[in-house]
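The complex appears here without one of its protein chains, the remainder shown in place.
For reference, chains read A and B in written order, and residue numbers begin at 1 within each chain.
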Amino acid sequence: MSLIQRTAAELADALAAGETTSVELTQLHLDRIAAVDGVVHAFLHVDAEGALAQAAESDARRAAGALLSALDGVPIAVKDVLATEGLPTTCGSKILEGWIPPYDATVVARLRAAGLPILGKTNMDEFAMGSSTEHSAYGPTHNPWDLERIPGGSGGGSAAAVAAFEAPLAIGTDTGGSIRQPGAVTGTVGVKPTYGGVSRYGLVALANSLDQAGPVTRTVLDSALLHEVIGGHDPKDSTSIDQPLPDLVAAARLGATGDLSGVRVGVITELSGDGWQPGVMDRFQESVDLLVKAGAEVVEVSCPNFVHAMAAYYLILPAEASSNLAKFDAMRYGLRVWPEGKPDASAEEVMRASRDAGFGDEVKRRIILGTYALSSGYYDAFYGQAQKVRTLISRDFEAAFEKADVLVSPTAPTTAFKLGEKLDDPIAMYLNDLATIPANLAGVPGISVPSGLAEEDGLPAGFQILAPALADDRCYRVGAALEAALLAQWGGPLLDKAPALEGA
Amino acid sequence: MPEITRDEVAHLANLARIDLSDAELDHLAPQLSVILESVASISGVAGDDIPPTSHALPLTNVFREDVVTPSLTPEQALSGAPAVDEQRFSVPRILGEEA
Partner (left out) sequence: MTMTDTLVGFDDVLASYDPALGLEVHVELNTNTKMFCGCPAVFGGEPNTQVCPTCLGLPGAMPVVNAKAIESAIRIGLALNCEIAEWCRFARKNYFYPDMPKNFQTSQYDEPIAFEGYLDVDVDGEMFRVEIERAHMEEDTGKSLHVGGATGRIHGADHSLVDYNRAGIPLIEIVTKPIQGAGEKAPAVARAYVSQLRDLILALGVSEARMDQGNLRADVNLSLAPKGSGVLGTRTETKNVNSFRSVERAVRYEMQRHAGILDAGGSILQETRHWHEDTGITTSGREKSDAEDYRYFPEPDLVPVAPSRESVEELRGTLPENPLLKRARLQGDWGYTDLEMRDVIAAGVVGLIEETVAAGASPQAARKWWLSELGRRANDAGLDITDLDVTPAQVAAVQALVDSGSLNDKLARQVFDGLLAGEGTPEEIVAARGLAIVSDEGALSAAVDAAIAANPDVADKIRDGKVAAAGALIGAVMKEMRGQADAGRVRELVLEKLS
């Protein structure tokens, strides 16, 4: 097996054993990017020079015996929604084309402090609005399993980069499923931590009360390792939890032993039925059976208010986003467009023209929707009501977690659909996040683990595990147990079944 | 829940400072109506006795000591500016002719 196909944990071991160097590993990934990213388009910006310099520093630290973390020297890709000092940060939008932040997001600062060379910035739906990366102003990312299909979104770039072995690790962000749903449709692992578990400082906000950054990897253990690097309290984020993280790596290792005795698994009634692809449901049921085999007790739980989650989400998100995106006004940074034929235009006219030219359709849709939801006269009916529905959904979770230690569902209702298929049908697009949204509304952690290929199309499906707030370790334990059982069944990683990409 | 009219979309675009073309307005208004219709189910779901949740975890009193931390250099601060003059952000004239 070539080095780039190994897991991050294995690469860390290879580095420790002197089998390879960070410079070599980084170069191998840069080569892979050069070979396949022309067709995958996972990256918006590749920083070969910077990554190699960081890798050389890592190798020097290793020689001096002064490693910064377990993942020191293992390269990583970062979603383009996190501010990176000296590296372009566009959020997939024309309005930020060429913007180079003068500061690092806390997550990025922690990656640097842990010695992970940053390969580049990954593609995404504009300002993370979407479930397919088709809303990127720089063109869509293609699913490595089938280049005609979407890689999920908004973090399709990070998921595709990891699935296509362009990076062993990546950072994503998840507002309604943007880490987990791309994980599901690309056969990779994605984790949305407990809200407040990973700093949002430097994460260009979509919906502040829902956003969370998290790991995008090929294995559960890799996610745990990365989560421990980026997680924990940050005084620059007022909503950050001032408590130590649970021992996530230990939980993943415990789960990998395959023993889930005494663990109660709740299957959410509302997240199945009409509109759920049979092949996805088959893989889901198979996974549930494997958990039972590992000793888990399975119960069915009902979360009756989950049916309102989508509506609440599409009121809260646009409302917060409409305000967050007001700062993109062509005054201090980003695109400045003068209205045609008006060289003496006022600031306000330039704002209007720039925002029209700089934002894509989906962003405009949601800004208008959010402006409407916050307008006087509608606030109580929309935003206010949506916040109450959040309470109801949190209560559903509380009740469910009395009966079960973790809750499970398919991560997304379908496998990857064709590029363009749902592009101008917002509602159909929004339905992709049906199963992932409740966790964001309630702030609870969730993981998506590959559950195999759907029979009808041979494309990956995902298995979602949700845990109570602050109990992220449960996601890792159950996720690692399922992963171990499935790997045994498949005889190797699911990604081995993916078609080879040209140039590979 | 009221259907959203083309005029209303134009008004909202004005509030949001986006110059939408006629074609964009024609395209957006019906889409927004469909979206609003689908989220309309939310009204009446939660009664007056249900408190709103703004954040999943109820933190309070997160403060910072009143101690100065380093600012950006002016070069950094102005690095992304479309136009700079006299170490300031240069912006188009602030009021329109009507002022």
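To be clear about the criterion, a residue touches a chain if its C-beta (ideal position, glycine included) is under 8 Å from a C-beta of that chain, and two chains touch if they have at least 3 such contacts.
Being a predicted model, the structure only gives us computed values, none of them experimental.
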item: Which residue of A:24, A:348 or A:361 touches the chain not shown here; value: A:348
item: Residues of chain A in contact with the chain not shown; value: 82-83, 89, 91, 96, 99, 101-103, 105, 200-205, 207-209, 235-239, 319-320, 322-323, 326-329, 331-333, 344, 347-348, 351, 371, 374-376, 379, 383
item: Missing-chain contacts mapped onto chain B; value: 14-15, 17, 54-55, 59-74, 77-78, 80, 85-95, 98-99
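By definition in this document, only the chains that are shown with their structure count from here on.
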item: Computed distance of Cα centres, chain B from chain A, in Å; value: 24
item: Interfacial residue positions of chain A with respect to chain B in the complex; value: 99-103, 194-196, 209, 235, 238-239, 241, 305, 308, 310-312, 314-315, 322, 326, 329-336, 338-339, 344-353, 355-356, 359, 361, 364-365, 367-369, 371-372, 375, 381-382, 384-392, 394, 426-427, 441-444, 469
item: Touch list for chain B against partner chain A, complex; value: 1, 4, 8-9, 12-13, 15-21, 24, 27-28, 31-32, 34-36, 38-43, 45-46, 50-57, 59, 62, 64, 72, 76-77, 79-83, 89, 91-97
